[in-house]
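Here it is, the structure, as structure tokens.
Only a single protein chain was left out; the remaining protein chains are all shown in position.
Each chain gets a letter, A, B and C, in the order it is written, and its residues are counted from 1.
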Amino acid sequence: MRTTYREAARAALREALRTDPRVFLMGEDVGRYGGAYAVSRGLLEEFGPDRVRDTPLSESAFVGAGIGAALGGMRPIVEVMTVNFSLLALDQIVNNAATLRHMSGGQLGVPLVIRMATGAGRQLAAQHSHSLECWYAHVPGIRVVAPATLEDARGMLPTALRSPDPVVIFEHASLYPVEGDLADGAGAVDLERAVVRRPGRDLTLITYGGSLGKALAAAETLAREGVEAEVVDLRVLRPLDLPAIVGSVQRTHRAIIVDEGWRTGGLAGEISACITERAFYELDAPVERVCTAEVPIPYAKQLEDAALPQVDTIVAACRAIMGRP
Amino acid sequence: MRTTYREAARAALREALRTDPRVFLMGEDVGRYGGAYAVSRGLLEEFGPDRVRDTPLSESAFVGAGIGAALGGMRPIVEVMTVNFSLLALDQIVNNAATLRHMSGGQLGVPLVIRMATGAGRQLAAQHSHSLECWYAHVPGIRVVAPATLEDARGMLPTALRSPDPVVIFEHASLYPVEGDLADGAGAVDLERAVVRRPGRDLTLITYGGSLGKALAAAETLAREGVEAEVVDLRVLRPLDLPAIVGSVQRTHRAIIVDEGWRTGGLAGEISACITERAFYELDAPVERVCTAEVPIPYAKQLEDAALPQVDTIVAACRAIMGRP
Amino acid sequence: MTSGIIPAASPPGLEREHGTALLRMMLLIRRFEEKAAELYGAGKIRGFLHLYIGEEAVATGVMQALTPDDNIVATYREHGHALARGVPAGPIMAEMFGRVNGCSRGRGGSMHLFDVSRRFFGGFAIVGGGLPIAVGLALADRMLGRAAITACFFGDGAVAEGAFHESLNLAALWRLPVLFLCENNLYAMGTALARHQAETDIAAKGAAYGVPSSAVDGMDVLAVEAAARTAADAVRREGRPHLLELRTYRFRAHSMYDPDLYRTRDEIETWKRRDPILLLQARMAEPGMLGREQLAALEREVEREVADAVTFADAGQLEPVSELLTHLHAAAAP
Partner (left out) sequence: MTSGIIPAASPPGLEREHGTALLRMMLLIRRFEEKAAELYGAGKIRGFLHLYIGEEAVATGVMQALTPDDNIVATYREHGHALARGVPAGPIMAEMFGRVNGCSRGRGGSMHLFDVSRRFFGGFAIVGGGLPIAVGLALADRMLGRAAITACFFGDGAVAEGAFHESLNLAALWRLPVLFLCENNLYAMGTALARHQAETDIAAKGAAYGVPSSAVDGMDVLAVEAAARTAADAVRREGRPHLLELRTYRFRAHSMYDPDLYRTRDEIETWKRRDPILLLQARMAEPGMLGREQLAALEREVEREVADAVTFADAGQLEPVSELLTHLHAAAAP
């Protein structure tokens, strides 16, 4: 079936609302407006205002209310419009959602799904272009996933809703209009494994979310030069699927991580460290990173483009690690 | 002069308030209460309620007000009682303090100093034991420092106050009662360089803040076994002093990072990645990390102790990297 | 919608049995905490310890208005709430000892008491952090068609946090059955109410959200009970929130770290004359209520209960460190 990432995400929401009466969706403008990215368009009409809830601009309260509702037996899907605004709810996520089970000695559980759009690339400037997946991936007690494909946009939500613990889903805003084919019976997928999206023998490109397409495009370019890059889609940012990541690097002996987050203290450094710890003696070159420049994302297109990982910067990094001019 | 870390920090505050009329201190309970950790005790009496301001429990508003006051020509020192509560102010720090200069094309500046206590180890349980320095160190536009010694507790603040841009100072709560000698004329120190606190030829222990003492203690133990560990105190968490870090590793060829933050996505991974990128061919072993277990910090002492880096776990990691039993 | 304080005069029909139960509970909280303070000094209890001494009438009175199906959300100063809700003293003390028989298996300590069987949802130590949780619990009840209400305790200091504002608005907007209970003890740590609130009439703040509000003398357990019943009934009946301000005072320092430099002896002594236990004892001293003997017996009973709690706690095991990661996630992950 020809469809889009947006529609795949919507299909997942619709199925969840249809099949589990405990599921409801809440967030800013998920109802009448149809979702800031039109993901939930039509759901209010189909499921009514009790199950598709527009919230006030109160990120802390409605994320916290999602946690409370999960404690109370519901299966809330909370949409935080974008990761940028999620900073206002971070206390609830870090100090409540992530801690309550452990801190209560196993008495409580928070089966909550939080969805949010992330990423830059649309000239939205410094306050609307964050990629802070790494911060969430730092927090024990939550699972963090980043669907980069239509299958995952369709299939990660149902699995997340079966989790007894909080799951945060990052959807890169640039992916929503992406078109592709989705199998008719497409449904739940695992929230465990990284996946090789393109096999290759010469080096491993590790990435996720909105950067997967850039990494695949870079691999195409490199293939024309005789360099075969393997592209690994992390899919799950916490916990990392280290066997899959390291397994690929053990085959290729070279790794580059492509991450739209700022370089210092981002996820790329973590993955680099993990690879080195586990495959040091199998590396033919130090692990490299292609990340976002350390600057608030500027509005002007040429500046934003220069700040973000791009196909050509990925290609250049690959050439360098291969010792090519 | 015999004194404590707490008194050194207070002396720095007092000097700042005395010498610059634009400086003021604000935060929860910095005044009448004397500061949650008694750092500011006596300052209200000395400088009055205009310059030592007790705030309501409104982290977002008073940190934001600090930013605004800095824009307006003051030199505010904002105390966020602990990093745990700083999550409520993170939006202001990330989206305003860190961005305004760049986003305004250089028109604005935010000469703001934010101080906060950090760290675990006092059985305060999951919500009061965070070490989230790494999150701040991820953000372009701010400088992040962690005084681990009396000299730095005394000397980092005056330098921070001379910065035209925001500086975040992390004081590990376990350090406040630490006693030591401070030179009579002790004053401003740089906010640039990592420092070797103990020279050694066999391996480099890289750490900062509350873990420095543990690393030094581990080095003593190792010295008795004939292993000479060099201990590097990062001091500045953003921007990292990579020449100093890498320089030490180039001498010792082995590195272990000790960090009270959770392992995945923490500062230790970043430093590991940076070392590998710069000194891959000079490493005799992969860079290792001794971090906090990935769990909300539990209250019970034996569990908390088991979760945090300890002298013996550092020693064990050092022995392992040296290939000793 | 008015914030006039409910007259402290207690309702007429106080029964001996009920009065005794209230007194017993307040005494239990008092003695339990006195013991906890002592054991803190002895190093048996560590971390933060926030005593409720002086405020016992609040939790004790409010709990009378709640059913077993109702939810409770409390703060880090919650020993009294846990006890008044019926959580046994032993597991609470054991929790503070960090033992595996503690009500949070030793992982939470004094600030994080949980007892899901009693719908005691903790134990929130980020000021204001419990309010959104309470809204969510009430939302779940409403969506699941349960008749329960959620009682949410917080301090005057929490009123300044954005979470207060957002939560009251959300609860009112969605007409959720939350009973917001502001324990106004006049201080947020060392910061007096008038130095953290521009408008010190807390109950008056309900109007900004169309939330009906009331205030009550929090030192008079009978008044508290009456006010809580009225408010809880309204929440149940109308299915919308209510803000009840309980005017009280803590007799001890904020926590065991607090040198208490910001209040005068005088102020504290004045409030101690309105000790909620003394006030109820006076009332119970009326003929036919509670004699000296009976009071002494009650005291002995409570002391035994506290002693038993210590014994229970002392007998508890330490969680083996191999269990450090247990309960991070549910046993069966997706």
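Here is the rule we go by: contacts are C-beta pairs under 8 Å (C-beta built on N, C-alpha and C of every residue); 3 or more make two chains touch, one makes a residue touch a chain.
In this text, all values refer to a predicted model and were calculated from it rather than measured experimentally.
J.: According to the contact rule at the top, which chains on display are touched by the left-out chain?
T.: A, B, C
J.: Among C:A160, C:A231 or C:I277, which residue is in contact with the omitted chain in the full complex?
T.: Spelled out, the listed residue whose C-beta touches the missing chain is C:A160.
J.: From the list B:Y37, B:F62 or B:Y208, which touches the chain that is not on show?
T.: B:F62
J.: If I consider the whole complex, including the chain that's not displayed, which of A:R6, A:H102, A:R115 or A:H128 touches that chain?
T.: A:H128
J.: For the chain left off this view, which of B:L100, B:L205 or B:V295 is in contact with it?
T.: B:L100
J.: Which residue numbers on chain B touch the omitted chain?
T.: Here the touching residues of chain B are 22, 24, 50, 53, 55-56, 58, 60-74, 76, 91-92, 95-96, 100-109, 140-141, 143, 159-160, 162-165, 167, 190-191.
J.: List every residue of chain C that touches the chain not included in the displayed model.
T.: Per the touch rule, chain C residues meeting the hidden chain are 160-166, 168-169, 172-173, 195-199, 204-205, 207-211.
J.: For chain A, which residues touch the unseen chain?
T.: Interface with the chain not displayed, on the chain A side: 28-29, 31-34, 36, 38, 54-61, 84-85, 88, 122-128, 293-296, 298-303, 305-307.
Assume only the chains that are shown with their structure count from here on.
J.: Could you work out which chain's C-alpha centre is the most distant one from the centre of chain A?
T.: Following the centroid criterion, the farthest chain would be C.
J.: Could you state the distance in Å from the CA-based centre of chain A to that of chain C?
T.: 41
J.: Roughly how far is chain A from chain B, going centre to centre by Cα mean, in whole Å?
T.: Comparing mean C-alpha positions, chain B is 30 Å from chain A.
J.: Residues of chain C touching 2+ other chains?
T.: If we look for residues of chain C contacting two or more partner chains, we find 104, 106-108, 112, 124, 126, 129, 162, 328.
J.: Which positions in chain B touch two or more other chains at once?
T.: 60, 84, 88, 125-127, 294-296, 298, in rising order.
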